[in-house]
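Just below is one structure, and these are the notes that go with it.
Here's a slice of the assembly, chains where they normally sit.
Here the chain labels run A, B and C in written order, and each chain numbers its own residues starting at 1.
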């Protein structure tokens, strides 16, 4: 059930304790993919995954601004401080739990949110406010398997605005990818994320290592690849929701 | 320009210092109107108003969860604490300003956000981070004028989930209004907001004075009325944006 | 019972759960009225209103500094940040409640405090710390009725340092009004508060629209008008206290 479109009486008649909260970011994704990439991917997977799960699942609206200061040198990137983001997500989940939806999967589309969402999930779970786990769709996907099936790429890694994200947008909303700029995007892209030494990433901002904000080769994207990613992420989420629904969520006691 | 759909390079090529940030709430609107009413009305008016203004205007994504603890007894209502909401909005506006869009109109669809947005606007403006004013669409509309033109109602006041909001949703997304429940909605509605004594509202939660969360007569709604409201709000916003664009925003000095 | 003057043993022997907390501001009120206007009016009305109410009422000391950054361009205006003010008031009320005085009316003399006090009242009430409502004396008064009775003014609106506040000070502490400056005050005053467009106040500071900080015509003030205002505000407060004393303050449950 999509909360945004439902009335409160409809929401009240749902028999479930499961909810998903999509969380994205509005931030640069190269010259070819939209600033809203992380929102639209998270939302699409959340809605589809929720609909495929067996118990009914409530879908909350998508939180559109996350932790993205690392992209602030590229126009249009929006962000809030980590503390603010954590509070906003935590309190939103707490309000879901207030209505009895106290098993919550946060469906995340942005790497920069991962650490904060784990912290929020721990707090809510330990306080027994809501059992909450963050699901970052691209961390759930077996990239090697998908590459073998539907991609010519030598290597299919997440990158940023690279083939993975670009393909998913092409599948979901093809008009939002500027395909005529894909080779330009390749040209200004970095090969990998960051600049590493002794296990340490020496940089904090994408502008330190990528000319146009992209990491990876956007030109290797395709709607077909996007469909495969979508399909696997959706299945993974649906399976996760069923696992969460049945899980014993009692907290361990002091040893 | 809709930020969500644009690439950063597109956003970078816009010549403007004007942005709008739609802010809504996900909260009960009676048994007939969707929980997302305040988001979809704010977003629709923001986009249309921005497109009608003469200087180009950047449209940020819609913030979906606001200050709505007052409706928490009705299922599906989401909320964060006022401090969290203020920080989330303030920092989002600050990130808009970081890109040079430092004249910002917050387009608001929810009464419970009004005080907080005024506080945020003051802070951002006084700190010279961004000249920021909140525009709450229903406070801009001349209800009497509209009532005379397109409504049979004796009285057209804002209410909550009443004819004003319901009509606007009917105009924007008619499938989201459960018209078959309008008379039921009337039956459980309150006549006015709160319970007053000596200029003081003695209650804090809508469940204290409304059976089903509604204030006003939803059955007096119509798509025609919605269109009139939309049209006037959009014109008001466009005019405001032009005023803001030309305004001298230097702060006054100590007397 | 005036807490400041009482011993703890006297306070302990009072049989009541009712308290009032006067809250003012130290801020400019034009060239003719004192910086302490909002404190002395709130305190006077709080004490008199409490004494006229039927159940005994504890009167806390007056909080003298509020939210008044909007007047900071005028010398002598003091202010704290809204968050600080909210915490200071909320915790003071909580300490009243600790002694069993858990029905609290905050008697407020300053418009800039209104939103914050409503937020504080909501928090304390919903947390069942204390049922708390803010009473802003000038919002309780029927200005039209009073104008007809005792004023020649065409229009009697609140303004700032205008006839309403000036009159009340004249009645309470006439030596604090510089009557010889009233026409000068008129000359530098604004007609109304702020600068409005499409339901939006475009300004944040009084120095943006008033030369000397005044709004309204101070020369229309009189001690007689002040007495009428005082009398009505006091009666309203006393009536409110009796209502609060008898009110069922149990919180509504989830629908």
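The working rule: a contact is a pair of C-beta atoms (placed from the backbone, for glycine too) under 8 Å apart; a residue touches a chain by one contact, two chains touch by 3 or more.
Everything numeric in this text was worked out from a predicted model, so none of it was measured.
J.: For a quick check: 3 copies are placed, so what copy number does the complete complex reach in this file?
T.: 6
Heads up, the rule we're going with is that only the chains that are shown with their structure count from here on.
J.: As a test of whether you follow the contact definition, which chain pair has the most C-beta contact pairs?
T.: A-B
J.: Quick check on chain A against chain B: do more than half of the interface residue numbers occur in both copies, making it same, or fewer, making it different?
T.: Same: most residue numbers at the chain A-chain B interface appear in both copies.
J.: Would you mind pulling out the distance in Å between where the CA atoms of chain A average out and where those of chain C do?
T.: 49
J.: Could you work out how far the Cα centre of chain A sits from that of chain B, in whole Å?
T.: 27
J.: Residues of chain B that contact two or more other chains, please.
T.: 72, 74-75, 83, 213, in rising order.
J.: Touching residues of chain B toward chain C in the complex: what are they?
T.: That would be residues 69-70, 72-75, 82-83, 115, 118-119, 121-122, 125-126, 133-136, 139-141, 197-202, 204-205, 207-208, 213, 236-237, 239-240, 243-244, 247, 251-255 of chain B.
J.: Contact residues on chain A for chain B in the complex?
T.: Touching chain B: residues 3-9, 11-12, 26, 28-36, 39-40, 58, 60-65, 72, 74-81, 83-85, 87-88, 91-92, 95-96, 98-99, 176, 178, 181, 212-213 of chain A.
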